[in-house]
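Only one protein chain is missing; all other protein chains are in place.
Now for chain A:
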Amino acid sequence: MLLEVRDLQVEFRTRDGVAKAVNGVSYGVDAGETLAVLGESGSGKSVTAQAVMGILDIPPGRITGGEILFQGRDLLKLKEDERRKVRGAEMAMIFQDALSSLNPVLSVGDQLGEMFVVHRGMSKKDARAKAVDLMERVRIPAARERVKDYPHQFSGGMRQRIMIAMALALEPALIIADEPTTALDVTVQAQVMDLLAELQREYNMGLILITHDLGVVADVADKIAVMYAGRIVESAPVHDIYKVPAHPYTKGLLESIPRLDQKGQELYAIKGLPPNLMNIPPGCAFNPRCPLAQDVCRTDEPPLHEVDENRRSACHFWRECMNG
């Protein structure tokens, strides 16, 4: 396994108390594989990724437990200077908002080239040539002329391509893409996802795709981990989960989205709101919103039950959920 996260726990200390953002998350990705981490805002999906990348704000954040095994090494045990060598070179991240992730006062060529200067010790001139090369690879038209342009001179889709180019620069083994297309229009979103999938195949990279969009997941993922209140509530191969969800939260999400190919009547709506992370309900965190909740759900936290070989569900009543 390329990356394996085991029982990761992250909390944030704030003035109002401790927010438990990640509560025992485990997942893994292989080379060439795409794992989609699905969840709403506040589910802990981005915080987990930041912990993997080592870009968590500490403090207020704190990793209180778990292991992050990358190519066999536990990243949490590395010193910061060793960690820096991994970051960017062996794993890279693509952020949602390209405009605020790129430096507005440096040309894109400088920003792309910087990777090679810092990590590979190249001269500025060689780095510039590499930058043009990368921009061509992510299909930015007239790359040679545009390499001197600044981020604001590019459209949203083009900026996201530059983010992808930057992530690919050092040919990492793993890419984490945090909502890479959320800020883009659908036609551009399709272009960018396509490009990302193609490059992933070409370089045989592992890809962790963090998203809230069930449609994007269905299009590109091999397997899914659904997160709720800092835990994985269901993990499964992509085809299984859409056919028969094994957790009431996943089921609710799937039923609550309107579909392009169906005109339904009233939408199913999950009642209530996601919990406050400073005050996660006892038992199963989803119990106040769950149609299947029983007394046991309010007292006992459900373990990750093995549904089948590749499938897990953190629901006491996963059988009932799957049967209707």
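To be clear about the criterion, a residue touches a chain if its C-beta (ideal position, glycine included) is under 8 Å from a C-beta of that chain, and two chains touch if they have at least 3 such contacts; residues count from 1.
As a working rule, contacts and distances are computed from a predicted model.
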{"item": "Record-based protein name (UniProt) of the chain missing from this complex, from \"Protein FixC\", \"Dipeptide ABC transporter ATP-binding protein\", \"NADH-quinone oxidoreductase subunit I\" or \"Glycosyltransferase\"", "value": "\"Dipeptide ABC transporter ATP-binding protein\""}
{"item": "From A:Arg259, A:Arg298 or A:Arg319, residue that would touch the chain that is not displayed", "value": "A:Arg259"}
{"item": "Absent chain, residues of chain A that touch it", "value": "40-41, 155-158, 185-191, 193-194, 212-219, 221, 238-239, 242, 252-254, 256-264, 266-271, 273-274"}
